[in-house]
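These notes concern the structure reproduced below.
Shown here: the complex without one of its protein chains, the others still in place.
Take a look at chain A:
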Amino acid sequence: MNVTEDSTEQSGNSLTRELTQNPLKKIWVPSSTNGLPDRHISQRKVCMTNCPTLIVTVGLPARGKTYISKKLTRYLNWIDVPTKEFNVGQYRRECVKIYKSFEFFRPDNEEGLKIRKQCALAALNDVRQFLMDEGGQVAVFDATNTTRERRETILRFAEQNGFKVFFVESVCEDPDVIAENIVQVKLGSPDYTHCNTEEAVADFMKRIKCYENSYQPLDEELDGDLSFIKIIDVGRRYLVNRVQDHIQSRIVYYLMNIHITPRSIYLCRHGESDLNIKGRIGGDSGLSAKGQEFAKSLGQFIQSQNIHDLKVWTSQMKRTIQTAEAVGVPYEQWKALNEIDAGVCEELMYEEIQQRYPLEFALRDQDKYRYRYPKGESYEDLVQRLEPVIMELERQENVLVICHQAVMRCLLAYFLDKTAEELPYLKCPLHTVLKLTPVAYGCKVESVCLNVDAVNTHRDRPSVRLTDTQPLSIIITLQTLSSFFINHILGNPDVL
């Protein structure tokens, strides 16, 4: 969504503002009376609130706070909410170069307490900078924050700066879960590089003990005025208090849908299609002979993997459905998994697009993520349309998603935390299956090429772009050039 500014000086005036269409995103924006477009308003899609949000984790060590922080940050950035996490443990490691033992965390260790407080304040400082000066919308403050006193400090800081605060507390007493956490992420921590496993575990358990005595969990009575979600036993139960706005509501929904049950997500494109062979984009053609071969191989590959309870999803386009048919298991169709709509460029070759729409072709290379085909979509639109798919992927366990190039790039960017810049150029070749398995704080990727030849449909970011000073051998009418210049160059400071 875009927010367009007030034109109070126009109210009562019989002339309404002229609308011009931004050539990159095809969005109608009002231009002021002198014919130039208004100052470009930054996109505010999800965050319709004016003030930034500070998410504060709460919980004993090994309760999944960092896991949640990183995952939530990745999700929010993917849906275009600039988010960053600030892990106080990292600040501590920068301050205290070498970790000796749990003694640092003893509640009676004056020196330790001083350093830890300093680190927390340094982190909050960086939070302020991110939210006020760097265009951040959400900051995730990842620390134990187990005392009411510490949380008070943070609330005061937020109030001073006009930030909203939302607490995310993880409470867990299941010894198996805690042990598994420790094995997965703590033993590999920089703190324990010099220890063997047994020593590390013993030290870490004593570290947890240091926090236990002073731990004041969020309480529905005493903290009744705060906004928070308490996650109990890795999502068995949730207590949600005073959700203030849209972004907090989305965060709660997301947190309530994620789980940590081991599973794998398989991503692949449809088999090679007839239009692929012709070098044409989009359309709704069927599989080529090689594509059908791939579909059979895919079926065999899936069988060999012996996947428990596999769900198969396709788009509603012929080529993905034909591919799924060969796998031979029930599948579900999502219209949301359809390939990006190339609008007027549907079924054209890149050479034809260059010939008929040279300006569009150039604009796309300028900003492939935000560029919207005329009467079509952008990668940015795709991400929005894929959000329910991601939400359901989070809920599910083993899933095979048979989709398309642009769609697969968007899904991959979510799982591998790629930026909007990188996303449209991720390599997703035909006839290759990517197996994604969550591990520790990220995702293990295994690429399986099923050895069936296919054309290459990947078009890299070209080295020559519009801002180059080389003369361009494209045909542009004078009118197009001047309106392009006015709308795109003058109106968009980012281009220059």
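Following the convention adopted for this analysis, contacts are C-beta pairs under 8 Å (C-beta built on N, C-alpha and C of every residue); 3 or more make two chains touch, one makes a residue touch a chain; residues count from 1.
As a convention for this text, contacts and distances are computed from a predicted model.
**Q** I notice the complex is incomplete. Of the names "DNA 5'-3' helicase", "Chromatin structure-remodeling complex protein BSH", "Acyl-CoA thioesterase 16" or "6-phosphofructo-2-kinase/fructose-2,6-biphosphatase 1", which is the UniProt protein name for the chain that's not shown?
**A** Missing chain, UniProt protein name: "6-phosphofructo-2-kinase/fructose-2,6-biphosphatase 1".
**Q** Which listed residue, A:194, A:395, A:444 or A:458, touches the chain dropped from view?
**A** If we include the chain that is not displayed, A:395 is the one touching it.
**Q** Looking beyond the chains shown, say which of A:242, A:278 or A:427 touches the absent one.
**A** A:242
**Q** Applying the definition given at the start, please give the residues of chain A touching the unseen chain.
**A** With respect to the unshown chain, the touching residues of chain A are 1-8, 10-12, 14, 16-17, 19, 21, 26-28, 30, 44, 48, 220, 224, 236-243, 246, 249, 252-253, 256-257, 284, 286, 313, 316, 318, 321-322, 325, 330-336, 346, 375, 381, 384, 388, 392, 395.
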